[in-house]
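Pasting in a structure now, in structure tokens, and then I'll have a few things to ask.
All protein chains but one are shown in place.
What follows is chain A.
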Amino acid sequence: MKRCNLLLRSVAAAAVVGAAGFSAPALAEDLTIAVGAEATSIDPHFHNLGPNNQLGFQIFDRLANPDERQNFEPGLAVSWAPIDDTTWEFKLREGVKFHDGSDFNADDVICTFERAPNVPNSPAGFSTYTKGKTFVKVDDYTVHVKTDAPYPLMVNDLGNVAIVSNETGCDASTEDYNSGKAAAGTGPYKFVEYVPGDRIVLAANHDYWGEKPTWETVTIKPIKSGPSRVAALLAGDVDVIASVPTTDIETLKGRDDVTLSQGVSNRVIYLHIDQFREASPFVKANGGGDIKNPLMDKRVREAISKAISRELIRDRVMEGLSIPAGQLLPEGFFGVSENLKPDAYDADAAKALLAEAGVPDGFELTIHGPNDRYVNDAKIVEAIAQMLTRVGIKTQVETLPRSVYFSRASSGADGLPEFSLILVGWGAGSGEASSPLRALIATNDKDKGMGTANRGRYSNPEVDKVIEEALAEVDDEKRAGLLAKATEMAIGDYAIIPVHYQVNTWASRKGLKYIPRTDEYTVAYGVVKE
């Protein structure tokens, strides 16, 4: 990687001439996009997975479609509102046709929500969004959704499920979708061809009910290797690439035939801290003896937060591509607090806090992190370890491939999280603060389905109460207030230590740009002419 980057730099000037001279620019109406990860299926209900959803966004509509900031805009539903405590009413869009020519109406909605949670062989389907909900057809263009208790996040849930046609899509198997037989949605682009591992081809749906598609043909190519993606763009083989490697961004900035588009993501990178057991597996006294887990002391957690220079990580590790974080979601998202700011780097205060907590000389610690999951994840872990060592917490680093890391970080041999201090990321799929609050902060409770990813097992009944209150509050303004309050309480406890929000980069050939999305998806309708 290093060497290839050097090369990129050294030939940058020559390549401007080369690329312009030889590679014929693609036709204006056609678009080729290179993405890092390939969709595993065309079936939008097969696997609730980023690459699959991002493909589905282009072929299918949802009742409400998330825009580039994950605000839900009217999709196949023109409006929605709760009509009583436990019923939501969705008014459907009239005059919409599926790609196969059939009309869209309430029957499609009803059968979609029957199919979505029940796809055979699905490794992880959409039951999360449909369970506990009853779908009732009122008339051809009205659907009622009933729940047992008030459910304010109805749109956030249903906005994740692609609507398929009851004529072709509902009874179809995943293979029927992959072969194209059943892959008819109502979205801006129609499915044309799927060659596994090589390309997916889409064509414009000129009858689209919304903004007309810009591109006649869209080819999506999976190019896993970052440097190869960049080279494909420079060679003129593709028009837009997703996930530009941070090391290449400086080089690309210097070229006038490439446009970079950057935007913050909904993903916070943070530290989870073991704070539920007195003997934490990777915490030792100086010299290696046993010690009562100092991470249970809030002051020690605060010291760790203050020992980390988020600015330094941004400037040196992330090449400027991160925003120091002080809470669970970046500014502008629903339910974030306006009062929380990232902790400033203050080594002296950190040392003082450690002394106050009874560990003036620090202790020994191993920090764990993945090395193939987030942007520069291993490097961030290494930087944090050095910063902690500097204030006296002698920190070892162990990074693991995600296939090993996540299962051990979630449940080790005894079913409990195996590590003491870990680096993880969380992208708020629902686009608001309840997603990280209920998964990362709420007490781990299987029956309630809360704290699923609470790998530090932070538990504060008062915070739980506020979160639960928020999850049942239908009034948006009140709910936003409750979510912000829960966030402030949890961050005040140092339940987790936010490090930064990831900033994503797309690169395109001159004349195009990408409208960055907070959900990190790359979609054809986000590519616009400059």
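FYI, contacts are C-beta pairs under 8 Å (C-beta built on N, C-alpha and C of every residue); 3 or more make two chains touch, one makes a residue touch a chain; residues count from 1.
By definition in this document, contacts and distances are computed from a predicted model.
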Legend entry - UniProt protein name of the chain not shown, from "ABC transporter permease subunit", "Imidazole glycerol phosphate synthase subunit HisH", "Heme/copper-type cytochrome/quinol oxidase, subunit 3" or "NADH-quinone oxidoreductase subunit J": "ABC transporter permease subunit"
Inset, instruction - Among A:73, A:94, A:140 or A:198, choose the residue that contacts the chain missing from this document, as touch is defined above. - result: A:198
Legend entry - Touching the absent chain when the full complex is considered, from A:48, A:112 or A:420: A:48
Inset, instruction - Just name the one of A:69, A:181, A:277 or A:408 that touches the chain not displayed here. - result: A:408
Inset, instruction - Looking beyond the chains shown, say which of A:71, A:87 or A:127 touches the absent one. - result: A:127
Legend entry - Residue touching the undisplayed chain, where the options are A:293, A:435 or A:505: A:435
Inset, instruction - Provide the residue numbers of chain A that touch the chain removed from this figure. - result: 3-4, 7-8, 11, 14-15, 18-19, 21-23, 34, 38, 40-41, 46-49, 120-124, 127-129, 160, 174-175, 195-199, 221-225, 227-228, 231-232, 234-237, 372, 401-408, 410-411, 426-427, 429-430, 435, 439, 446, 449-450, 452-453
